[in-house]
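Here the complex is missing a single protein chain, while all its other protein chains stay put.
Moving on, here comes subunit A:
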Amino acid sequence: MSVLTKIARRNIWRSKKRSLIIMIAVSIGLWAGIFMIAFYNGMIEQRINSAITSELSHIQLHHAMFRKEYEIKYELPEGKKMLEMISNDPDIKASAGRIIIKGMIASASGSNGITINGVMPKEEHLLTKLPDKIIEGKYFDNHQTNEILISKKISKKLKINLNKKAIVTFQDKEGNLASIAFRVCGIYKTINGPYDDANVFVKINAIDSLAGIPNSLNEIAILLQSNSTLDNNQKKLQQNFPNIEIKNWKEIAPELGLTVSVGNQMAYILMGIILLALAFGIINTMMMSVLERTWEIGMLLALGMNKFKIFVMIVLETIFLILIGCPLGLLLALTTIVVTNHRGIDFSKYTEVYSSFGYKSVIYPSLTMGQFGIIMLLVVFTALFSAIFPAIRALKINPAESLKK
């Protein structure tokens, strides 16, 4: 066997130019493919982190019917007591209660369907860092009641500027229409465009009585110290509050989980396309190399090198050809990932386009060991796949014909 390895290894360097081209193609392909997967990871992680810390939190508590109907009457009457209990748990980083009402916001220029979030200013600050999202004006003032935070998008659309009035209309618990005038104290902007289109914030005590559920809550949101304790805490809460619907972020926003799996699939499909393109290049190169050596292979067959050995020789040659490009490609990819993971890639120039999908503008590419393993498997598979066709071609050579020339 060792003589086959020797011949295969030396054959690679017979056509230096061709081997170099394949080597460079393999390195660049691996580099691009692996980095792309890492980039997708970073994008997904960013998306999930920002969704959890600024919108969803880790766990949400509701009346069992609330998320189906979105009606005020599905309240958590003991909500404030529950919130107090929850906030004492050391696993929990922040928690807040909300009243959530579907309604309308109107100005002289028009109206828009929205979700009115009645929030506890202090708790909400800790939970979703709402004040950080304000780009004009200020967060809620302790002494003022009828203040509202609207998004930049709504502000533009309804032409409501800072300190101007907006009318919010909704149905109370009994089904009666209620309208309140609010003064715009601040204008916010998040990275999630669709979210901005549909949400306004007011103080919870500005609407609870009007909505007919004074001192009550529709929703409790909880941010954990770490995502790793998610399942445990969800179970614990369910034991403490057996009649309450308790959902984690994956259940609340299944599309986020989908983002992860679709993103992963996309990355692997793209990697697959790159590897397939490489495979065809390599098959082509090796086919040429086999055809050019028809005489030589015919001679080896004549001398008594059996078909199995001829097959192995060509397979080894193809695999070596691919493997010499691998270390460079891996090195480039891993270096790029380490560097960009450390520094982040800033997309702020394109942030407008980006934010409408809910992505933040700095991405930190990363790669898991599992993914690295899958990539290595794919590469090995590609090598074997590309090796088979030239090797089969070599077996078709007939010694008597090929030695004639």
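In this section, contacts are C-beta pairs under 8 Å (C-beta built on N, C-alpha and C of every residue); 3 or more make two chains touch, one makes a residue touch a chain; residues count from 1.
We adopt the following convention: contacts and distances are computed from a predicted model.
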Under which of the names "RNA polymerase sigma-70 factor, ECF subfamily", "Cytochrome c oxidase subunit 1", "Thiamine pyrophosphate-dependent enzyme" or "ABC transporter ATP-binding protein" is the non-displayed chain listed in UniProt? "ABC transporter ATP-binding protein"
Quick one: say which of A:179, A:306 or A:335 touches the chain that got left out. A:306
If I consider the whole complex, including the chain that's not displayed, which of A:21, A:178 or A:403 touches that chain? A:403
To test your reading of the contact rule: which positions on subunit A touch the chain that is missing from view? 3, 6-7, 10-11, 14, 295-296, 299-309, 399-400, 403-404
